[in-house]
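Omission of a single protein chain aside, the complex is shown with its protein chains in their original locations.
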Amino acid sequence: MENLIALLIAAPLLGAAVLLCGGRRLDRTGHWIGTLLAGASFVVGVVLFTDMLGRGAEDRTLHQRLFSWIPVEGFQADVAFQLDQLSMTFVLLITGVGTLIHIYSIGYMEHDERRRRFFGYLNLFLAAMLLLVIADNYLLLYVGWEGVGLASYLLIGFWQHKPSAATAAKKAFLVNRVGDMGLSIAIMLMFTTFGTFAFGPVLGSTGETSEGKLTAIGLMLLLAACGKSAQVPLQSWLGDAMEGPTPVSALIHAATMVTAGVYLIVRSGAIFDGAPDAQLAVVVVGAVTLLFGAIVGCAKDDIKKALAGSTMSQIGYMILAAGLGPVGYVFAIMHLVTHGFFKAGLFLGAGSVMHGMNDEVDMRKYGGLRKYMPVTFVTFGLGYLAIIGFPGLSGFFSKDKIIEAAFAKGGTEGWILGSVALLGAAITAFYMTRVMLLTFFGEERWRHAATPSPAEPDVEPAAETGGDHSEPHPHESPRSMTVPMIVLAFGSVFAGGFFSIGDRFLHWLEPVTGHDHGHAPVSATTVTAATMVVLVVGVAIAWAMYGRRPVPAVAPRGSLLTRAARRDLLQDDFNHVVLVRGGEHLTRSLVYVDHTLVDGVVNGTAASMGGLSGRLRTLQNGYARSYAVSMFGGAVVLIAATLLMRAV
Amino acid sequence: MNPVNYLYLAALLFTIGASGVLIRRNAIVVFMCIELMLNACNLAFVAFSRMHGNLDGQIIAFFTMVVAAAEVVVGLAIIVSLFRSRHSASVDDASLMKL
Partner (left out) sequence: MSASLAAAASATSTGEAVQFWLLGTVAVIGALSTVLMRKAVHSALSLAGTMIVLAVFYLANGAYFLGIVQIVVYTGAIMMLFLFVVMLVGVTAADSLKETLKGQRWLAAACGLGFGILLIAGIGQASLRSFNGLGAANARHGGNVEGLANLIFTKYVFAFEITGALLITATVGAMLLTHRERTERAKTQREMSKERVRSSHLPPLPAPGVYARHNAVDIAGLLPDGTASELTVMQTLRRRGQIRDVSDESLADLRALEQRSQERLGRDHEEEEEVAK
């Protein structure tokens, strides 16, 4: 059974190779090949899963060693896989959601002439992401880590003809690079500390390692997680990443890749358990991002960017949970899985809406779409109920557990974290309700928006038909798009309940991550009740603001906070002022030093050499007699030396 | 008379010859100065031969003469061919290290 593990990666990798190298011959069949191989990977995952279920809880971990990658004395790196319950969860999520999104993309990308390439990239992403989660050592994990970064870059910039997409891809790549530096430094630290990269020895020997080293490694891992999972302070790329095609946003920037940071922290739990300071940093990052993303999500009018803010916020929940230690690991992963379902569903729904609305993304130009897109409305609505934590749906179970775990941290910290999580839940309810109301309810604002303005009567008719001015005709998306949405909606509705009833998920993951119930200062019922209250409050406020009143098609000026939130809470301005300006100043001073000091030394040496050579060159005048003088002079010196030596 | 006088004379002639090599530009005269230096050496050898009372010094002088003869033949041939290509016997004209 171990031998199947490599097959998980091999299938999408083969797909990527075939599609990217196959050329135009595969343009007609390429998407089917890509989808089929993604599906094959999912089937392999399911086979492995059933096999795993058949074994006892303690010997469910599978290992497969392919070959020795870097066989150097004292530096051994293997290409080896480890499939335990944690990896298995991810494998099923990645291949399952991945396959659904492949199917969805067949319809979504139908009119794109580079569809084959798109599927090639998607397959490449699947391969890299699977490598990330089933690697059995940090070095191989790093390969997958960089691989998903590459795939993400390629897919964000898929519509590279749009400057905004190209820039967004570059931004994502660069910001991710900062995080990747953290991971590579963490791996180097691990090597110097433990002498190996493999999970087993590294995580097994944290007990004998000093806390300082563990803290350093933990902080570096946190930096890596921040980069990949768009957490403060490396969060700025995720909003712009929405420039990519919507299936990409759903798969990579909502369900799977951005959760890699959570996986990394949970996987390295032993390190964080030994380093309370690093753990505290994780919690702080999670809590801050949770609010940050939620606030940004409230102000965005771009449906995908609003969802991106929501993603950031939900991953903040996961990071927060992962930072809580054994109390939270399981819930972090559980929320990750349920979030994977409902957020992917929401993004696919958003993509479906855009598909029917001429790729319009401004929610202020939507409205009343429930009549035109019933399937999308229902699936989106179920995703919405799941994310705000409507009782009985997925988000309710997983988020509730995290809030409980936050309170269970104990002491002042526990109260602060719990309150933050509760506040986040309220804001989540607010902004998701806003998205829902703006998109599917209210008046049909797109009719106004599309009316040509009478102020410009002499606009050429050709320009009107060619541009986005033509009135959109909202329509339901094709079957290939709605089916994945329906499947994901099922997941959104039932996954949480399925996992939580009887603590199935807890028992499933406990052998890997461990679990600790903690000691909550308030009872679980109280927390649930509080969550319900804030949920109702959030929905009510949103209803008051957007449901009762007509929504202006052009965004009002808004308060200071709104304007800041529209600018992503000034993250780019902050980066510009601190990093870009600071970098420029640093560079300028370095250039100055380089010009004056370094160049001075170098040029001075060169100039003095040149001058000396110029003087010496006159000795080489080509005249035999000059050379004869030199020889004669040399003879004189030799004789003088001889006589002198004799005299001495 | 002190036999060292012969050596002084040889040293003087050698130095004059060497200076001539450095000063004159006509290749033939330069060559003559070289011959002068060789002759000065020969004088020293002969004087040494007499001082030490054996004939080895004269043998060396004899070989020097033979080698000088061979050298003159080749050297003058070079001067002639150089003159043919450059119409000049000046050593300074051959300053480009190529024809």
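In order of appearance the chains are A and B, and numbering begins at 1 in each one.
In this section, a residue touches a chain if its C-beta (ideal position, glycine included) is under 8 Å from a C-beta of that chain, and two chains touch if they have at least 3 such contacts.
All figures in this text were calculated on a predicted structure; none of them were measured in a lab.
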Residue in contact with the excluded chain [from A:M1, A:I70 or A:A640]: A:A640
Contact footprint on chain A, counting only the chain that is left out: 621, 623, 625-626, 629, 632-633, 635-636, 639-640, 643, 646
Missing-partner contacts on chain B, residue numbers: 1-9, 11-20, 22-26, 28-29, 31-33, 35-36, 39, 42-43, 46-47, 49-56, 58-59, 61-63, 65-74, 76-81, 83, 85, 87, 89, 92
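Simple rule for what comes next: only the chains that are shown with their structure count from here on.
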Inter-chain centre distance, chain A versus chain B - centres from mean C-alpha coordinates, in Å: 89
Touch list for chain A against partner chain B, complex: 621-625, 628-629, 632
List of chain B residues in touch with chain A within their complex: 18, 21-22, 25, 91-92, 94-97
